[in-house]
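With one protein chain held back, the other chains of the complex are shown just where they sit.
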Amino acid sequence: MALYHPQLNSHGELKHLLTIEGLPAAILTQILDKAEDYVSVSDQEIKKLPVLTGKSVFNLFFENSTRTRTTFEIAAKRLSADVINLNIGASSTSKGETLLDTIHNLEAMHADMFVVRHAESGAPFLIAKHCKPSVSVVNAGDGRHAHPTQALLDMYTIRHYKKEFQNLRVAVVGDILHSRVARSQIHALTTLGVPEVRVIGPKTLLPKDIEKMGVQVYHDMRAGLKDVDVVIMLRLQNERMNGALLPSAQEYFKYYGLTLDKLARAKPDAIVMHPGPMNRGVEIDSAVADGAQSVILPQVTFGIAVRMAVMSILAGNK
Amino acid sequence: MALYHPQLNSHGELKHLLTIEGLPAAILTQILDKAEDYVSVSDQEIKKLPVLTGKSVFNLFFENSTRTRTTFEIAAKRLSADVINLNIGASSTSKGETLLDTIHNLEAMHADMFVVRHAESGAPFLIAKHCKPSVSVVNAGDGRHAHPTQALLDMYTIRHYKKEFQNLRVAVVGDILHSRVARSQIHALTTLGVPEVRVIGPKTLLPKDIEKMGVQVYHDMRAGLKDVDVVIMLRLQNERMNGALLPSAQEYFKYYGLTLDKLARAKPDAIVMHPGPMNRGVEIDSAVADGAQSVILPQVTFGIAVRMAVMSILAGNK
Partner (left out) sequence: MALYHPQLNSHGELKHLLTIEGLPAAILTQILDKAEDYVSVSDQEIKKLPVLTGKSVFNLFFENSTRTRTTFEIAAKRLSADVINLNIGASSTSKGETLLDTIHNLEAMHADMFVVRHAESGAPFLIAKHCKPSVSVVNAGDGRHAHPTQALLDMYTIRHYKKEFQNLRVAVVGDILHSRVARSQIHALTTLGVPEVRVIGPKTLLPKDIEKMGVQVYHDMRAGLKDVDVVIMLRLQNERMNGALLPSAQEYFKYYGLTLDKLARAKPDAIVMHPGPMNRGVEIDSAVADGAQSVILPQVTFGIAVRMAVMSILAGNK
């Protein structure tokens, strides 16, 4: 008898995409391979495929994020789905309806897919656990927990530029503590066989026991960037900049902002990534963001293809 | 010479759907029959029909309601219409434009259908009266007056489970006074030939002279539920819960909240309905809401089909 798996169906296929943690490398690779097909579609004159014709994709954003919502909306529309955007904070919740009542209602409208963004960690799991077999759930970011499509597009970007994962040194830099992006990236990197994953940041912004995730910890950025192939910068949330954890944005930039000077410690062909939106002059200098090693805009392009890949794979695994 | 009818064209066909009051039973039945076709469409792999291809449906929500707007948006998209969502409170009205100027402007953009939600009773009538013959208006809830598509989906649900209307006892329970849903339900039930319609609620939440609508009045819920076939619960608006009309939500639940115990007074095969969103523990107990007699989620499913039916009939009666 198969054990219950929150994301896989009884054939071991992807049923929901909730977190990178616990997903086999083969499934990550399947998504990256499928995304490769879609990257070429986006370059074509007519960027539309009939993969999700007649399917209803609901963007359920309990936490506002125009940018992320837009990427999913474009991805779904390029696959010919009907897309319904729901900013739930502003509606049912304020009427006192429970999360699961809202979900069951939308299900009853014959939803095929929920793309869920929620401020509370675990909310997409709760939804996936209670929804009908005909519905797939994609986590578009939950609390500090996970942001799997961001991690997948990052993996796509790395594979695109570095061809493989087995011989890489990758550094993730910044506020690891509050970052769902970092958590998903680290799981993806280790699952795909990156032998050396480093995290770099001040003690106040690194989780205790982060080493247990299989990473090496650096507090000194110059040491941490030495000879890496990939530098992944994290966004510093505005609310951290003048709080108890950090003296100031200026101070942060001095020690952990990526400058050309610090980047020179990495390999000459190292690539620089950032999930956006960037705080120029805080975590990254414009000379790096717009420089020759930056692959920040290709990340966005690959992000659409990766989300198309996830949606199309989920739709096929009913 | 034909008399002016606000909802019917000169052939006696549905031109606008503004209220259930005054609609012949044959038209209600036509909508329910058409909806039956669409229920099966929603179950298909590709839930899309070309009925409204190239038509422009405007959701004009002068009062915010994400849930209701979503059901109309889905219904229109499944019929292949172009859907434009307008939250009018936030735009033209604030610029001092009159309601009719707004409507004539949208008409001039070759709108085919207006789905109107408005806090003032009668607003959809005003719009229907002044718009071009090429435009149909659907009332998606106006003030305390009417919510005809909700009543129609409720009738669909009753017919689905009870097969006919001629031998039923139906109870509508709760805040009848402020409820456009209740008003539309009562008109639909009596028009379709339900011989016994009961309303149950505290005196402060029942309109004076409600008996003139052809219903029997009960203030005691146990007496009112005795031997009924259908129990329709109403949502208690939050703003009523601690006002002059009611002592408290707890007190309300004690007397008018639907529990398994009270439900046992109804027939054993009685169904329980609710328009949503539910206040669990206020007007309905979770054991009932999630129980074997609840048909609350099927109501939602039928609601999409009923809205598709209304839109497709209106589009055909130009």
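Here the chain labels run A and B in written order, and each chain numbers its own residues starting at 1.
In this section, a contact is a pair of C-beta atoms (placed from the backbone, for glycine too) under 8 Å apart; a residue touches a chain by one contact, two chains touch by 3 or more.
As the structure is a computational prediction, the values presented were derived from the model and not from experiment.
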Checklist entry - Of A:P6, A:P207, A:P247 or A:G276, which residue touches the hidden chain? => result A:G276
Checklist entry - For the full complex, which residue in A:H5, A:R67, A:K163 or A:K254 touches the chain that was left out? => result A:R67
Checklist entry - For chain B, which residues touch the unseen chain? => result 53-56, 82, 84, 86-88, 90-92, 95-98, 101-102, 104-110
Item to check | Where the missing chain touches chain A, by residue | outcome: 42-48, 64-67, 70-71, 73-74, 77-78, 238, 276-280, 297-301, 303-304
